[in-house]
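Inspection log for the structure reproduced underneath, given as structure tokens.
Yeah, one chain of the complex is gone here, protein chain that is, but the others are all in their spots.
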Amino acid sequence: MSDFLAGLRALDRRWIFLAVGLLVIAPLLFGFHIAPVVPSHRAKGFYDAIERLPEGSTVLLAGDYDPGTRAENYPMHLAAVRQLMRRNIKIIGVELYPAGVPLADDVLRIVGAEFGKKLGVDYVNLGYKVGNELVMSSMGTSIPKTFPVDSRGVPVSQIPVMRGIENFQQIDMIVSISAGYPGTKEWVQQVVSRFHVPMVAGVTAVSAPEYYPYLQAGQLQGLLGGMAGAAEYEVLVGKPALATRGMDAQSLAHVFIAFMIVLGNVAFLGLRKPAKG
Amino acid sequence: MLGVERGRAGVHLPAAVSFAICLCSLLFALPASAFPLKASDTPNDGGGSITLEWTASGPVAKEWILVRRERGGTFAPVTTIEGTVHSFRDGAVQTGVTYEYQLVAQPTNPQLDSEISAPTQAVASKFDWTKLNVLVVSGIFFLLLFFYIWQAQSGVRWTFRKIPGLDAIEEAIGRATEMGRGVLYVPGVQEIDDIQTIASMILLTKVARMTAKYETNLLVPTNSPGVYTVAEEVVKSAYADVGRADAYRSDQVRYITSEQFAYVAAVNGMMLRERPAANFLLGAFFAESLLLAETGHSVGAIQIAGTANVHQMPFFVVACDYTLIGEEYYAASALLSNDARLLGSLKASDTVKIFLIVVIVVGSLLLTFGQSWLADFFSTQ
Amino acid sequence: MKRTVPFFITLLSGLFCLVAFFVPHPWIHDSYGAVQTWAIVVVGCTYVLGVANLLRINVRQAQRREGDWIYKIVLILGLLVTMAVGFSEGNHYSDVTSRFQWIYRTFYSPMTSTMFALLAFFIASAAFRAFRIRSPEAMLLAIAAFILMLGRVPLGNAISHYIPDAADWLMEIPQNAAKRGILIGAALGVMATGIRVILGLEKAYGGGGGEGGT
Partner (left out) sequence: MHLSSDIGVWIGAFLTLGIFSFLYKDNPVYKFCEHLFVGVSAGYYVVLTMISSVYPNLIQPLFTNFSHDLNFFLIIPLLLGIMLFSRFFPRGDWLSRWPIAFILGVYPALRITGFAQGDLVEQVHGTILPLYVPGDAGTTINNWLLVGGLLTTLIFFFFSKEHKGALGGSARVGIYFLMISFGASYGYTVMARVSLLIGRVMFLLDDWLGLLRF
């Protein structure tokens, strides 16, 4: 037994790496299903908040992430645009991550084609602007002055969907898809209370716990956390896609990591002094 | 509180007048079935907006066309509104121009039209009363801050509680000395202008003085040239302070690389080779926190960590012997720095916390007994 | 001149922006809009400056043949080629078929997403080698982590709906209370530092933003 524990303690961590890799590849490759995705009430809150918007409303869609967290944010971005376009809501996209622009362009183009929406008439992507929370605050004064042109360089005065849009008074809701700074936290701080605009957020799992106080205080109407939140939302929107596909691998990896914590504590039992403080 | 009441009353005064005018016109001018349309300046904005409210009694039109005219002009449509709606904010008016509104039923049915509203102007507010709570809370905090900084500058010193992680620094260096092994100090991965890195440099002063005194080897790998320059200066002068300038070697502080994972790989390599008895991970950490803490733990070092990056705290808590959590980390550096501005700020934020605790307790008790005014005062939405 | 002018620029622009938060009147608000646009442009220039600096440091290291100089050349080439392609395409840089987008999709996108994917492996190994439950506090942390890891994936729900329910409760009540405590403390810290910077009481300039990033 003690030999076994000693062996465990000396385990090269690359074996653990290998196990993680296999556990993630296997369910994807063989496509076996462990359990169905059941939406949580937070995902429902996100979905219902968008459902409550009257047709023809205008939504600001902030895609503040880049390929670094694409696996988490892209599925929720895609699903949110599906729900918005299905409900005939006009979309104004902005991105405060420079590398987020092509992702947002993709999402709008792909779903726009699905629903037969026209760029410029039903939706527009204003693209990236440097300055983080300063851009948000500046949009509160004037959106056309902050974004004189869209991501293609077309002046906003020539874009039909931007007609009449001056500042947040004409925006019915903000949908924030966020990876970190700048993102949901800054939108809450700079825009939600200050200009009284309701907001829902789809965020990476790392940052999700930080936003629960905002959710409880009513600064957010709904919250999607990570790929699991995206999968729940995909089910609600009625088009299970990328995130739902990944959930079985996700389940297995979680169990494995929990098991590693237990195993590690058994292996190193009694080896170190107890901690103080 | 009085300020709010007064402010709000002031804003509503014209509304009350216009409502009275509406009532009068109801009596004299219009058919009985029409309902009043209340138009008033949208409060707390920069002008350019009028808020309309109405309650239609009896049968309601399917849709309304909202029409507007400048006084003496002719009505022109503004927008179409569904019959179920009861308010609208017209944000396309000019400040200081007098307007009149009417809701015209669609399909046409004059019976269902509203009255013509009383003439109204959009007014630009000089103060946004919904933000009074922000002004009050920040005002209290800043006044306390200036007061305590001023006190600290005139030599007042307060007693603060012990911070276990801070006291453990000496113990860890002592143990390293006994074991004849070195000490590793990682100052985070942000630039020198980051507040957390600055705090780290203050803590480094204490660590360097002790290692100089105990003649224990200290290594400081840095990931930015800026941090390298400052850290070198800090360590050098700490050695000089305790009279051991001769013991300082130029390779104790090193610039490794700015690339995140390459830096981690290099520091982990140092840990495995040098096997330090104590690791200090103090500064702004991101994804590298768990890699550094893991390797440090596996070589059996005493680890003391501190960061204000919330996401990284769990990894430090489980793998390190002591963790300075968020504010504790800043407090530790303030206590060590003896800088009046930092000490005054610490004292001021403690005092504001007492104030907030009282507000929350009193507000919750009031709310329990049906009094919501304190809660409402803090509402921002 | 060298110190007083910057001091007054910071003081005036800071106080003006503070006042503008509370005053919606066009007297203040219109110029506030202009000030913000100026700041956006200046911040844009600092980004360009940052990259110019990166280029300068790396060119110097490559010239001196220091350490990994060969990799510095890779860095410089990557930087210059990307810039040249981007600027040569002008406003068409955002077209799906542009060469700039090809560079983004072929180089930038796979590399940045893989960098962060590495961490899945490291977190598993750290769970085994450096997650020590040796105090009641660590025990609480571990239990909360277990409940969350199971409760947030479909597997937890398949075992029992109590697991996601417990995870929800943990997140919404105890977790929420503690995070709010951290949030309030951090807010006080940011406000204190902010006002010290505006009033010129801060020796070192703090620029870091929030707790984002990974």
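Going by the order they are written in, the chains are A, B and C; count residues from 1 in each one.
Throughout what follows, a residue touches a chain if its C-beta (ideal position, glycine included) is under 8 Å from a C-beta of that chain, and two chains touch if they have at least 3 such contacts.
All figures in this text were calculated on a predicted structure; none of them were measured in a lab.
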Query raised in the report: Who does the absent chain touch among those shown?
Result: A, B, C
Query - Selected from A:69, A:83 or A:141 as touching the chain missing from the view - result: A:69
Query raised in the report: Of the residues C:45, C:96 or C:159, which one touches the chain left out of the display?
Result: C:45
Query raised in the report: Which residues does chain A use to touch the chain missing from this display?
Result: 14, 17, 20-21, 24-25, 28-29, 31, 68-72, 98-99, 101, 127-131, 133-134, 137, 146-149, 151, 153, 185-186, 188-190, 192-194, 204-206, 208-209, 213-214, 216-219, 225-228, 242, 245-246, 249-250, 253-254, 257
Query raised in the report: Contacts of chain B with the missing chain: which residues?
Result: 131, 133-134, 137-138, 158-163, 259, 261-262, 265, 310-311, 313-315, 317-318, 325-328, 331, 346-347, 350-351, 353-354, 356-357, 359-361, 363-365, 367-368, 374-375, 378-381
Requested in this report: State which residues belonging to chain C touch the missing partner chain.
Outcome: 2, 5-7, 9-18, 21, 34-49, 51-52, 54-56, 68, 71-72, 74-83, 86-87, 90-91, 93, 100, 102-121, 123, 127, 137-138, 140-149, 152-153, 170-188, 190-191, 193-195, 197-198, 205, 207
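Note that only the chains that are shown with their structure count from here on.
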Report task. Would you mind telling me which chain pair, B-C or A-C, is linked by more contacting C-beta pairs? Result -> A-C
Query raised in the report: Which chain maximises the distance between its CA centroid and that of chain A?
Result: B
Report task. Let me have the rounded angstrom distance from the C-alpha centre of chain A over to the C-alpha centre of chain B, please. Result -> 22
Query raised in the report: Where does chain B touch two or more other chains at once, residue-wise?
Result: 131, 310-311
Query - Junction residues of chain A - those touching two or more other chains - result: 194, 206-207, 210, 272, 275
Requested in this report: State the interface residues of chain C toward chain A in the complex, per the touch definition above.
Outcome: 21, 29-30, 32-33, 36-37, 39-40, 43-44, 47, 90-91, 94-96, 101, 104-105, 108-110, 112-113, 115-117, 120-121, 123-125, 127-135, 138, 142, 145-146, 149-150, 152-158, 164, 168, 171-172, 175-176, 179-180, 183, 209-214
Report summary line: The answer for chain A against chain C in the complex is residues 11, 13, 16-17, 19-21, 24, 34-38, 40-41, 66-71, 99, 101-102, 105, 109, 127, 129-135, 137-138, 141-142, 145-146, 151-153, 179-183, 185-186, 194, 205-207, 209-210, 212-213, 216, 225-226, 228, 231, 247-248, 250-258, 260-261, 263-265, 267-268, 272, 274-275
Query raised in the report: Inside the complex, what are the residues of chain B that reach chain A?
Result: 49, 82, 89, 91-92, 131, 164-165, 168, 300, 310-311, 321-322, 380-381
